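Omission of a single protein chain aside, the complex is shown with its protein chains in their original locations.
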Amino acid sequence: MIYDEPKFLAGGDRYMLIEFGNEMNLELNFMAQGLASAIEQSKTRGVVETAPCFASMLIHYDPDAIAFRDLQKEMASLIGSLGPSDDIELDSRLFYFPTCYLDPWTKKAVEDYCDKITKKEWDPAFVARLNELTDVQQFVRVHSGTEYWVASLGFWPGLPFMMALDPRCFLTAPKYNPPRTWTPQGTVGMGGASTAIYPVATPGGYQIFARIPVPIWDTEKRFPEFEASICLFRPGDRVKFVPVSVEEFEGVEAQVKDGTYVYNVVEYQRFSVRNYKKWVQSLDRTQRF
Amino acid sequence: MAERVETMVPGNVWKVMVKPGDKVSSGDVLFILEVMKTEVPHTAGADGTVTAVHIAEGQEGVDAGTVAVEIG
Partner (left out) sequence: MLEVVQPGLETSIQDYPGRIGFWNQGFPPSGPMDSWSFRLANLLVGNEAGTAGLECQYMGPTLKFRRDGVIAVTGADMQPKLDGQPIPMWESVAVKAGQTLALGPAKLGTRAYIAIAGGIDTPEWLGSRSTFHKAGVGGMEGRALKPGQVVPVAAGKGKAGRKVKPEARPAFATDKRWTIEVVPGPNDDWIDKAGHERFLATDWKLSAKSDRTGFRLDGPQWTFTEKATNKAPEHGAEPSNIIDQGYPLGAINLAGQTPIILVNDGPSMGGFICPYTVPSAAFWKLGQSKPGEVYRFKSVSVDEAQELRKRLKALCTPSSIV
């Protein structure tokens, strides 16, 4: 449900959580990111930092500069002035990542889990079956067939949570129970309705089925994309996974290693919620790739 | 000379290496506590024979400053 009025919730003495709704719906994330962008532009006094999430936004404020109730008034007013979410437009970079689907590394991680923790169906087969796809090949076509919207970053630093933009590519998958104790670096996985990329080898609960050879996290700042931060992504970025073979994957891996890899990023586009919604209306959602 | 080996940190008892009657040398690890996901080994200060062990493997929430092992 999208709330008629957002809810303003207190988090201790310095945080405000603004809830826009209580469902997984891109619209709610557009509202959260639209507000984050508006706050940055209007330089609202007392706001230290913001962090959008799927359907909400967390604000860290300075209580010496602004009281909770005044911040609430400012936010309500700013949200009001944004108008309907259809009016939201955001700068949005687009990354193309060479992606090895049905790769041997995530397959090994799943086998390891079956050996040591509990048996389960190989993740791509499991997700294909649950979403009524014909086979894992169709799963690859469907999963890779859309741009993904970076809705938020967190849980682990630099870890992006993304949502499929093309409704014909919507998929869902339950999480591991219990979770895995490790996941290969660069793994692409799905949990609930979101897709994530693991920036480093961490424990995890998402269904895993692909891997990218390019870093989304670089403490050594070996590539210009990491100039401003060690983390590649910002909320509002988009990602396109481009299926490649193991050989192509290893070729890119070598380029990353010797520093010659050039990130494929498109940086002139502006995401328009209105245009996006118009496009979505025009699609036949019963058609899968 | 009797030695009372106390726990230096509060934590869970991960491993106990000795039992009463064991001969130990200075520097031998007697037991290992776990706190903040870190192992904290506790060693004998001098040579001797273990006379008492007051902690058990798997024991949770031992206070710092608890007499854990006595060496005579």
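Order of writing sets the chain letters: A and B. Residues in each chain are counted from 1.
Everything below uses one rule, namely that a residue touches a chain if its C-beta (ideal position, glycine included) is under 8 Å from a C-beta of that chain, and two chains touch if they have at least 3 such contacts.
Computed from a prediction, not measured in an experiment: that's the story for all the values here.
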Among A:46, A:167 or A:192, the residue in touch with the chain that has been omitted: A:192
Where the unshown chain meets subunit A, residue by residue: 1, 9-15, 17, 19, 22-24, 36, 48-58, 60, 63-64, 67-68, 152-159, 161, 172, 175, 192-194, 219, 229-231, 233-235
On subunit B, residues whose C-beta touches the chain left out of the figure: 8-12, 34-38, 40, 60-65
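Definition applied: only the chains that are shown with their structure count from here on.
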Averaged-CA centre spacing for the pair subunit B and subunit A, given as whole angstrom: 48
